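In what follows, a single structure is set out as structure tokens and then discussed.
The excerpt is restricted to a subset of chains, each kept in its original location.
Each chain carries a letter (A, B, C and D) given by its place in the written order, and its residues are counted from 1.
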Amino acid sequence: MTSVNGDGGGHAERAGFTDLGFARVDTGREARQGVAECVYAPGKRPAEITAIVGELLSAATGPVLVTRADPETADEVLAAHPGGSYDARARLVTWRPARPRAFSVAVLSAGTADGPVAAEAAAVARAVGLGVGVYRDVGVAGLHRLLDSVGEAQAHQAFIVVAGMEGALASVVGGLVAHPVVAVPTSTGYGAGLEGVTALLAMLSSCAAGLTVVNIDSGFGAAMAAHRIAAAVERGRE
Amino acid sequence: MTSVNGDGGGHAERAGFTDLGFARVDTGREARQGVAECVYAPGKRPAEITAIVGELLSAATGPVLVTRADPETADEVLAAHPGGSYDARARLVTWRPARPRAFSVAVLSAGTADGPVAAEAAAVARAVGLGVGVYRDVGVAGLHRLLDSVGEAQAHQAFIVVAGMEGALASVVGGLVAHPVVAVPTSTGYGAGLEGVTALLAMLSSCAAGLTVVNIDSGFGAAMAAHRIAAAVERGRE
Amino acid sequence: MTSVNGDGGGHAERAGFTDLGFARVDTGREARQGVAECVYAPGKRPAEITAIVGELLSAATGPVLVTRADPETADEVLAAHPGGSYDARARLVTWRPARPRAFSVAVLSAGTADGPVAAEAAAVARAVGLGVGVYRDVGVAGLHRLLDSVGEAQAHQAFIVVAGMEGALASVVGGLVAHPVVAVPTSTGYGAGLEGVTALLAMLSSCAAGLTVVNIDSGFGAAMAAHRIAAAVERGRE
Amino acid sequence: MTSVNGDGGGHAERAGFTDLGFARVDTGREARQGVAECVYAPGKRPAEITAIVGELLSAATGPVLVTRADPETADEVLAAHPGGSYDARARLVTWRPARPRAFSVAVLSAGTADGPVAAEAAAVARAVGLGVGVYRDVGVAGLHRLLDSVGEAQAHQAFIVVAGMEGALASVVGGLVAHPVVAVPTSTGYGAGLEGVTALLAMLSSCAAGLTVVNIDSGFGAAMAAHRIAAAVERGRE
């Protein structure tokens, strides 16, 4: 039991996690899932993030990631732990990106405003070693932009489709390709778009069979889903 | 003031409507809008519908329609007012369909289950004199089915797009054609489709500019919107 | 495939679009739909908007529009591409407005607070060449204000009805006129108005047959719907 | 404390209520509010209703009402307590209706399908002694039907406005008259009407000042609100 008075004084090592008092760092996750615990920045103080990253850098051997980090937080944590890099558009801080793996993912986005979410998906995928092909602004209002690219994009092993508003791009792509398709609804839009809920519901209701969906704006979640698929492919090769 | 005790004993003619007691038939609507008041069957008793239709047949000169009529209701009303016809798939009873007008509408539907709504749109459009081209089962999961037809369909003057689930067909069509597009969300689907609400929200959030939307499953509303557009075209020719 | 590292370095021309790296400008849209792709400003950086506008000005021959632009963005983009103008109330930047077409639209708004949305509808309609008649503050709480104007307004070829709160104006207008009516719910109001969702649902549930509806606060969408109808009328005259 | 085993064996009189075991009949309500407790039939067994009615008939001196009663229930309860009457359209059973009071209410309904709710409002109002004027089918799609009646209707002391779909009738009436207006949304409609929720929200968001609203389909609630207003008027005369 950690004390309620001291906010993080302790540093206890136990089976599979380190107790920093304010956080229990899951030190077994890299062994269990191939990537160390990723740190979601919102709601955490920079000092807390710094301490968690320090623990992860020493307990793990591969990539360490902080997601949704604003520039100030990134600066502070990178100052304490040099050697990492910050992707401002993706809001991602990364240390020790993984070596390239024989699996790449096509990241398609419907509009320019979906860019930050697509950037997060691409940056996280690269950090965990996946190849990435980016196809921006291929929304269905100008269908030829998509049709022009979809043949080339099928050289990748999986698709991440990022779209807001009505999210129709996911259905169209899902109908054209045989690959795993992870759809990411975004909060782009207004009014009836309901902050991304409409795109989310639409993607879940897609007429294209076998689409899967992650949370609104979760480029991170889509990349981690691709990581899981990549791991399955790697195991399949053994 | 009609009496609360007697349910329809009266039959009073006033400026622009006839008071049947249980209903005030808007006898001026044909002059005002080109089509007499249409009778929405649910919640009305067959005897009430019969009386209203009788009034409309005498007060108007053009088509008279009863929508969402089940077969029993249709039989009873048609027995009282012969000369009409019933379209079971569209659930529509029609008397005195209008003469063909120089305006036709393409009705596209995404899946076979959207058929009854598309049928209502087509039947109402024909009843008010519009030409109709029907393109069924052109949903985006097999995009080539749509692309095969969309060129031909552009010979029509307007589009009605009927789709449930995620409703993506409306966006794709809206991006391909320059015509007025009236989107009809349907309650086809399950779970996250939320009885048609998802398709409705998605169509309203479409990335294709200038789409308009009517109520869920309202083939009738879409056809009447087409009627309004046709009237504008006709006035434009004068 | 564009590179994920370079944010917009490329400038590739392909069939029907130009790939700026961060955006694929749909250069075929003017030919396809009569108006070039319109740029929705939120979520895009001024430099991105500037580049897209530049591409559109060279690839298209008619009007180029940026919607929902704040004054700073407008200034920056207009400085790069002189000759346009900014309508602050409508938040619209326009270059090369279209020549007047033989089609005009009546824009009715329910209350003073609905003004910006009505202004966007009017400004976009004018930019694409439509005539516009504006009837402000004709909400149903003082019905005589509407009845005073509706006769005159019927000289136009179509109606755009802008209303927040309960959106009743759309139903009343829809019952009075035979024209195409495009209803725009606004986020005016509070509490049970649910940021415009109530007006949206009410307009979709209207008892007036043949109303169509666009997204909340989308004066742009309504004007583009009018543009589609105008094009149908123009084709009908040929 | 009543026993959980015996479902209604007891019959205990206490200050202001009688404990029937399965129900505590509020015998003080007539003195407190002018009308005895009204029995809402759904979820109660006919035998339970019969016992409660018996208690009310002996403890109160004025009208006794059972609302939302289906014909079978009404028959069974009326057989046990003769002298009452059943209004099938209003689904109301009444014993000892009150003597006419010097207050009457205009009940307006938008469409024929709103009839049962309007009938409940009218029947309950009459049972508690109010005069009632019924104006049916005056929805805003044919505004002249309303304008024809609204002058006459203002001879009443209050308005009850019953409307489904988008509920616009309430706003229009609220803007025309100076009377108290109680709006009753109904579940008439489909799709975006959301089982009456849209009309409810629209009436609450009305641009007409001073409208009040009761629950969906609650003709009973509106009549009881009128009863409260009538009592205020009666006290005002003293």
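To be clear about the criterion, a residue touches a chain if its C-beta (ideal position, glycine included) is under 8 Å from a C-beta of that chain, and two chains touch if they have at least 3 such contacts.
Since this is a predicted model, take the numbers as computed values, not measurements.
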| query | Total copy count of the complex, if 4 are in place? | reply | 8
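The definition used in the following text is that only the chains that are shown with their structure count from here on.
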| Classification of the chain A:chain C interface as same or different, half of numbers criterion | different
| remark: By Cα centroid distance, the chain farthest from chain D is A
| field | Gap in Å, rounded to a whole number, between the CA centres of chain C and chain A | value | 35
| query | How far is the middle of chain A from the middle of chain D, if each middle is the mean of its Cα atoms, in Å? | reply | 56
| remark: Cα centroid separation, chain B vs chain C, in Å, comes to 27
| query | Out of chain A, which residues touch more than one other chain, so two or more? | reply | 111, 141-142, 191-193
| For the protein chains shown, what form does their contact graph take: line, ring, star, complete or other? | other
| task | Give the pairs of chains that touch; include all such pairs. | result | A-B, A-C, B-C, B-D, C-D
| Residue ranges of chain C in contact with chain D within the complex | 110-111, 139-143, 165-168, 171-172, 174-176, 189, 191-194, 197-209
| chain C residues touching chain B - in the complex, by the definition given at the top | 32-35, 38, 102-103, 157-158, 176-182, 200, 204-205, 209-216, 220-221, 223-225, 227-229, 231-237
| remark: In their shared complex, chain C is touched by residues of chain A numbered 89, 107, 111-113, 115, 119, 122-123, 126, 132-138, 141-142, 144-145, 148-149, 152-153, 188, 190-193
